[in-house]
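Removed from the display is one protein chain of the complex; every other protein chain stays in position.
After this line comes subunit A, so read on.
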Amino acid sequence: MRSTASLTAHSFVGQCFSPGQATGQDVLVELVPGSLVVCLPDGQRLTAPLSEVQLSRGGFNAQQWQFSWRHDGGQWMIALSDPNAQQRLRSKPPVGLEKQLASLSKAQHKANWVARIGWSVLVLVILTPLILLGLLWWQADRIASWATDRITVEQEAALGQAVFEAQKSHLRLIEQSPLQAPLEEMGQRLTKGSAYRYQWYLTDDPAINAFAIPGGIVVVNSGLVKASSSPEELAGVLAHEVQHVEQRHSLKGMVQNLGLAAIAHFALGDYSGSLPAQMATELADLKFSRDHERDADNKGFDTLLKADINPQGMVSMFEKLDQASGSAPPALLSSHPDTQERIAHLRSRLAGLQARKFTPLPYPWPKLKQSLAK
């Protein structure tokens, strides 16, 4: 844009488009009361009555003011692109042009607003998925429980089955182990009266871990069995895992993670992978919240009492895991935070128990453990 020397408030340098000069030439324009005077480069002066001059916005981005009128059967136009000159005219409207200037300012104002609203809408549309993502992240817990409340037990079981099928190929399931029967028996005692139909699996995995899939599939690693010194200790972990299923913690966690993943994919594009496969991967790094863990501990403890299994095993197992975590933390612990605090809590509950007698679980534990070690 060419700078125009500051003349009087009502004069400016504009580009004149006329039938003879279609690409425009710089001219000096003066607005005198009632008319517009153009000083053409050849020294000629052209006067147009303001009553015939039309003022409108035009040019790229409608940033120019265009004065147009007809003269000698041809269309003439002066384009004013200097914003300073525009400002001068606006602040001190020339006589005879006030009305047009006012409506021009109004139109400009309106156009600015329209543009602003348009851009805001656009930005909003672009940001919506991200905002949604943030919102979900923030309220993930609440939304997940709302969603899980709408899943029936049957659906959960079917979902769990699908997840398990997807996961199965990664697990080295031990079939026909002598441990299977004791495992199922203990499980049945711990899940008496449950709405879920439980399935119990043993896997050949040295990691000290067990996990529960929604719908009642509990998978116990051989490492965990080996680490336990009595059936009560294993039962303690089972009780804990069972409560994750009963309280739908794993379902909630999955829904939450999966929901977030889905929203993230929606926001960032490229949603790939089938649902169960996705869930299976989610399961691998599923982290329960501290509240969920404490909840599972407490309710697991209650179940043990109800099933007449000594909860001492649960506490000693947890202690064992905690000690083992000194060198390399067992997988079970890495996903279960704040062990110390939880053990302390369980121990205080254990101390609160009256000297109650529990029938020991009647399994030849060392022998059963032997069967695992190939």
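We take it that a contact is a pair of C-beta atoms (placed from the backbone, for glycine too) under 8 Å apart; a residue touches a chain by one contact, two chains touch by 3 or more; residues count from 1.
By our rule, contacts and distances are computed from a predicted model.
> What is the missing chain called in its UniProt entry, if the choices are "TIGR00266 family protein", "STM4015 family protein", "Protein-arginine kinase" or "Molybdopterin oxidoreductase"?
Answer from the UniProt record of the missing subunit chain: "TIGR00266 family protein".
> I'm checking contacts with the chain that's been left out. Which of A:Q75, A:Q188 or A:S371 qualifies?
In the full complex, the listed residue that touches the missing chain is A:Q75.
> Could you tell me which of A:G59, A:G134, A:P206 or A:P360 touches the chain that is not displayed?
Checking the options A:G59, A:G134, A:P206 or A:P360, the one contacting the hidden chain is A:G59.
> Determine and list the subunit A residues touching the chain excluded from the picture.
1-2, 15, 17, 19, 22-24, 26, 58-62, 64, 66, 68, 75-77, 79, 81, 115, 118-119, 122
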